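A single protein chain has been omitted; all remaining protein chains appear in their positions.
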Amino acid sequence: MAMLERVETTLDELKHLVSEQAFEGDTLLLNMGPQHPSTHGVLRLLLELDGEIIVNCIPDIGFLHTGIEKNMEAKTYAKAEVMTDRLDYLNTMGNNLAYCLAVEKLAELDVPERAQVVRVIFAELQRIASHLVWLGTQALDLAAMSVFLYCFREREYILDIMEMCSGQRMMTTYIRPGGLWRDVPVEFEDAVRKFIAYMPGRIQQYEDLLTKNPIFIDRVRGIGKMTREQALAWGATGSTARASGIDYDIRKVQPYSGYEQYDFDVPTHTDGDVYARYLCRIEEMRQSVKIIDQAINRLPMGPFCSNNRKFVPPPRSELSRSMEAVIHHFKLWTEGYDVPKGSVYSVVESPRGELGVMLESDGGPKPYRIKWRTPSFSHIQLLSWIAKGHYVADLVAIIGSVDIVLGDTDR
Amino acid sequence: MGIEQKLGNMGVVTHRLEDLVNWSRTRAMWPMLFGLACCAIEMMAAQGAHFDMSRFGMELMRASPRQSDLMIVAGRVSRKMAPVLRRLYDQMPDPKWVVAMGDCASCGGVFNNYAIVQGVDEIVPVDVFVAGCPPRPEALIHGIVTLHEKVQGEKMKDWA
Partner (left out) sequence: MENDALKQAVQDMEAHFGGQANEFRGQVQVLVAPDKIVAAAQTLRDGHNFEIMADITAVDYGPDASPRFHVVYQFNSISEHIRLTLRVPLDGNEPTMDTMTGVFLNANWLERELWDMFGIRFEGHPDLRRILMPYDWEGHPLRKDYPLGYEEVQFTFNYDEIDQRKPRPKE
């Protein structure tokens, strides 16, 4: 079959990226292939090694390219949202939120207060869940397997909360334009309170295992240094940039969904190495717990989605009473809603960095062009720069610290 | 008392060879790490402590195809990844089985477009399809138990 024939790029195509020593046989070209336990997904790295030291590192992506942007152009706005979960699959609620903020900005939809607070709670829960997977896999790569098991134990609790509200553990599509899909159930508040009661103790457990551990520190301190100027030139955002001294968090600078009402710190470090990124993310988990605490205390009563029936379907109980509700329901589920013409760029702070959605509409029911500005795409580029001069074993620690998700990169 | 009576003095057990070989194959089937996308996270959760997969003998996931029996294709396979998948399948020694985990591996899932292979059974022969997007860890374990039942029922003439 034609699709199974060509596997490799040829050396001709890569000549300009490797040094001259490779052609004389002084350095070794090693393929850290798409299937590898430490590449955190299907990332292919072509390493040019001088002994064990990396001279050049050429990333090759596209093994998870799903054509989501083109596929979303063929679906109505409501159906396209289903695909947004599957982009950065560790930040599903965050992707939904980014999409909904873009649609709401274009369509000028209002979102009630209760929905905003629940959105913040879920965004922060998702941030903690994503950082737990990051911590588990980074520790697993550095051979600390018990941290992996502990992190996934905590993650089960968060996934239980998500399942309680939306029926699905990961790909929830719970945050819809105009608010939420349905109201949070009665058990939600107790579950969240129980979670924030014990989570700080668990974060302390992870810190006890790793932060002052001399083996861990030997493996990560001074590795993968990135200066502030390099981070800016390469467009690094999120914790990867904050560890190099760039104090920029979209939740503070361009707050969305009511973030200006919450009091939290944004951890930054100046070292810019793997250890600094680790410390930043651990502290971010603590701050997320703080935000959830404030949010659950202020959860107001009220509607959970907008009343604008041109965009938000009416509740089913209304369908038996009102003809208008039936007409709205019919139009929304068959044709979809028309979003006014124009183009917006809306950003949220995903656990990886700046997640941006450029949404352009031509006045119809389908998104004309949607582009996802994903943080992992920029971060893999800078991987090839910060990995130079390190050992292959350090490369594993660096990839883990940059926190890439290949679904995010390849879309 | 019971087993000594059955064994007799020579310590001999008679059983069909098929059952014995199939039993040993199911009890220690080593999966290959082939997590591609979101289903990989659920596979890792199934490996974790809550939904333990090591009680089925699948505790270690070998990254090398030469040392594994079972390939759990967890996630969407893009057209660029398809030759890699086939090459890894060819590198696995017999006996080998394939579990297509999730909707994208079974039939293309949500993505019916130019970039995704519509079902991994266009590339490798699949034994068990597990539905779900992503399937719960319990669904994956159900799929694995179904595979075990299938392997237990294999006849000698079907062996590779």
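For reference, chains read A and B in written order, and residue numbers begin at 1 within each chain.
Basically, a contact is a pair of C-beta atoms (placed from the backbone, for glycine too) under 8 Å apart; a residue touches a chain by one contact, two chains touch by 3 or more.
Values in this document were obtained by computation on a predicted structure and should not be read as measured data.
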item: Displayed chains contacted by the hidden chain, counting the whole assembly; value: A, B
item: Omitted-chain contact residue, chosen from B:18, B:122 or B:154; value: B:122
item: Residue among A:248, A:304 or A:391 touching the omitted chain; value: A:248
item: Selected from A:30, A:197, A:233 or A:327 as touching the chain missing from the view; value: A:233
item: Residues of chain B (touch criterion as defined above) contacting the omitted chain; value: 79-80, 86, 107-108, 112-115, 118-119, 121-125
item: Chain not shown, touching residues in chain A; value: 1, 6, 9, 13, 16-17, 61-62, 65, 67, 69-71, 74, 105-106, 108, 232-235, 237, 246, 248, 253-254, 342-345, 347, 354, 356, 358, 360, 368-369, 371, 373, 377-378, 380-382, 410-411
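Here, only the chains that are shown with their structure count from here on.
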item: Centroid distance [mean C-alpha coordinates] between chain B and chain A, Å; value: 29
item: Touching residues (chain side chain A, partner chain B) in the complex; value: 3-7, 33-37, 41-42, 62-68, 70-71, 82-83, 86, 89-90, 133, 136, 148-149, 152-153, 155-156, 159, 169-171, 406-407, 410
item: Residues on chain B engaged by chain A in the complex (per definition of touch); value: 33-38, 40-42, 44-45, 48-50, 61, 63, 75-76, 78-84, 86-88, 110-117, 123, 133-134, 136
